[in-house]
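The complex is shown incomplete by one protein chain, all other protein chains being positioned as in the whole.
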Amino acid sequence: MQETRFIHIAQQYKAVFFDSYGVLKNYKGLIEGAQATLNHLRDREISIRVLTNDASRSQEQQADSFARLGLSGIHPDEIVTSGMMAKHFLEQKIREGKIAYLGTENSAQYILQSGLEHIAVRDIDLEDLDAISAFVFLDDEGFDWNIDISKTVNILRRKVIPVIVANSDRVYPVSRNDVSIATGGIAELVENMLNKKFIHFGKPDSQMFIYAFDQLNRSVTVAKEDILMVGDTLHTDILGGNRFGLDTILVLSGNTRKESAANLIESTGIIPDYICPSIAL
Amino acid sequence: MQETRFIHIAQQYKAVFFDSYGVLKNYKGLIEGAQATLNHLRDREISIRVLTNDASRSQEQQADSFARLGLSGIHPDEIVTSGMMAKHFLEQKIREGKIAYLGTENSAQYILQSGLEHIAVRDIDLEDLDAISAFVFLDDEGFDWNIDISKTVNILRRKVIPVIVANSDRVYPVSRNDVSIATGGIAELVENMLNKKFIHFGKPDSQMFIYAFDQLNRSVTVAKEDILMVGDTLHTDILGGNRFGLDTILVLSGNTRKESAANLIESTGIIPDYICPSIAL
Amino acid sequence: MQETRFIHIAQQYKAVFFDSYGVLKNYKGLIEGAQATLNHLRDREISIRVLTNDASRSQEQQADSFARLGLSGIHPDEIVTSGMMAKHFLEQKIREGKIAYLGTENSAQYILQSGLEHIAVRDIDLEDLDAISAFVFLDDEGFDWNIDISKTVNILRRKVIPVIVANSDRVYPVSRNDVSIATGGIAELVENMLNKKFIHFGKPDSQMFIYAFDQLNRSVTVAKEDILMVGDTLHTDILGGNRFGLDTILVLSGNTRKESAANLIESTGIIPDYICPSIAL
Partner (left out) sequence: MQETRFIHIAQQYKAVFFDSYGVLKNYKGLIEGAQATLNHLRDREISIRVLTNDASRSQEQQADSFARLGLSGIHPDEIVTSGMMAKHFLEQKIREGKIAYLGTENSAQYILQSGLEHIAVRDIDLEDLDAISAFVFLDDEGFDWNIDISKTVNILRRKVIPVIVANSDRVYPVSRNDVSIATGGIAELVENMLNKKFIHFGKPDSQMFIYAFDQLNRSVTVAKEDILMVGDTLHTDILGGNRFGLDTILVLSGNTRKESAANLIESTGIIPDYICPSIAL
């Protein structure tokens, strides 16, 4: 597949869905040229949404974070997170009891503000699980892995309740070379110990795409073929975009490196419509 | 979980989504009481949709099939199949070339009527794959498993193209005790041989739920909490319904038997909101 | 399958291989009747071996531990551990460099006393991996899970070296109801993050059985059909014993409970030749 310039492709669409990490920003800060590209799209009245597998922060906190990095003009309403999907699920399906969680207090306050009480794994008494009505994996921080992961296994061995993974990403990059195990990776460990599958939220599943698509169509009329999904990861952004019926472009500024892109596309069979170095004009 | 009468639950909703096999019909014919239940729901102006993992027949053929079994009053537009999702995907994403398929000629004509040519695996020349632009698993019938499954592996080893599984079900029941390997099971075999993941359509993925939800809301206004999903299979109907945010009821007239339901719910962690023997009043 | 008395079965064999945890001892101490059963077997000159998935302690330390619990007469040479298998592998296959490890310093001293240097993950400089020639998962204790598991992922992303899992058990019981994630579970998490498979030691693999069988036959002549394997876990003790060609007996004093044994045998298809409540006479 030939590499192309991002803007040559993007300006053919009425809306562009961006992944966040590896596309708009990375471990060093903003991706070079991100502001110019956003401005260019705004000038042409191309709608923008950011779809991010993240459950640690609210839309407002995400928008603030972009602003602090120097990327202005992203409105909280233009951000769609996997945490929002988990939040909606919990609001609709869990009507009583306490929601147990693994993650930071900040993520718990944001996601679990649904009228129900929440309780951190560390504060749970294994002998008194009666009030616990659901369990949520929220973040990879905010707890002691040595103690609380095994404790989670035991809670879920003792009581059958809905278990939600608010961010299905297994790792996230922390530097050019290195990664850290993410919420989805920890949830997968617990799934394997229990031999169960939890309810995962986040790309590649369709929910965030539907949400963004429906919300966008409340202000403008945009068909799926009018939307370009931009991502740096084949098995989340590109697979999810393809399956939802969007055109997809792989950027080489994040998880997928130029030298291994062709091999990965071949070995996974997940095929973007376009490839470009980054979103820089 | 207490078993309840289906209708006591169903009449609290504005719309009911039914799985087909194991819920409305089975290997012997119609589920006893299906017509009376449908009539009862119609009388109360409760909307109905049938969501079925099936890519072998069109909506019209499915509706005819219900009528022939003696279930009247299901309109083709009320039926949503995984094959329709695959068809939409192909129309949006594949714009040239020939679509290779494994399945019956009938399924191919229905799914692949998108202006593109289609070609059965048996008719493909392994030395001339240039024109093949996508591959679809359509049905478990219509080809020679001894020859065509390995040939499929070799086609997909030689050429990297999008691969679609139009029905992700792995088995289907053929009698009270026995099953037959279905399209999704054959696709999984090929995935394992290639160490790749294809694009699967069908419950538990959200696409069919979105489609039914959006189409329903064109005629009436129905929120997710107004919809009951009825299914006989935990990991497709109930998981998919739960994840999409619907209330769910497990019927014990199909894949899940009364004597093993509690064990299965515990071992899978997929929890329906209600359980009932069947949809009979 | 009918339950029988252990000794009625055991006294028909020339040798008995015991799993340790759940068979000879558990979280409360010795299994009731263990000493009497051992004495009975010794009186009849039936040979004994203990095969345990454990890499945290040497044979001498294991024997001491039995003695401290009150079980006398188990000689260090009668104990076979998965750690010994890992130790032999490292001695034969790794001839230079430093062996990196995740585990306690005690386990490292025992397993890695092969003339090569060893280094804990916490002490490794990610920018200086030149000297690291192999990696071993030794124990679930002795390191900070929050930091060192992700660091392990990054070491193994940066350098391709043989990776050994010295104990393939995924969990171990810590009380009647609860478990703790074991070495094999942590290794599996890292395998999943890297999408690789490491070299695992421990039942059900054949190595420990071969070792015990060969070592036994240096003093007495015993065929496989003369040996009974006793275990509490289907997918390690019983599967491994069956596959090596031994007769197997499942005891219900550990991982597998009386009320779920029949279900588990059916669902796994791992079938012991006999079942008994415990090894008590």
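Read from first to last, the chains carry the letters A, B and C; within each, the first residue is number 1.
Just so we're on the same page, a residue touches a chain if its C-beta (ideal position, glycine included) is under 8 Å from a C-beta of that chain, and two chains touch if they have at least 3 such contacts.
All values derive from a computational prediction rather than experimental measurement.
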Remark   = The chain left out of view makes contact with B, C
Note = Given B:Q11, B:N39 or B:N192, the residue that touches the chain left out of view is B:N192
Remark   = Of B:L126, B:A262 or B:L281, the residue that touches the missing chain is B:L126
Note = Full-complex touch with the removed chain, picking from B:E96, B:D144 or B:D214, is B:D144
Query = What subunit C residues would touch the chain not displayed?
reply = 88-89, 92-93, 156, 160-163, 194-199, 205-207, 210, 224-225, 235, 239, 242-245, 265-271
Request  = Provide the residue numbers of subunit B that touch the chain removed from this figure.
outcome  = 126, 144-146, 149-150, 153-154, 157-158, 170-171, 177-181, 185, 188-189, 192-193
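Operating definition for what follows: only the chains that are shown with their structure count from here on.
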Arrangement of touching chains [line / ring / star / complete / other] = line
Inquiry  = What's the farthest chain from subunit C if centres are computed as the mean of the Cα atoms?
reply    = B
Request  = Compute the distance, rounded to whole Å, between the mean C-alpha positions of subunit A and subunit B.
outcome  = 27
Distance between chain centroids, defined by C-alpha means - subunit B, subunit C (Å) = 44
Remark   = Expressed in whole Å, how far the mean CA point of subunit A lies from that of subunit C is 39
Query = What parts of subunit A, by residue number, touch at least two of the other chains?
reply = none
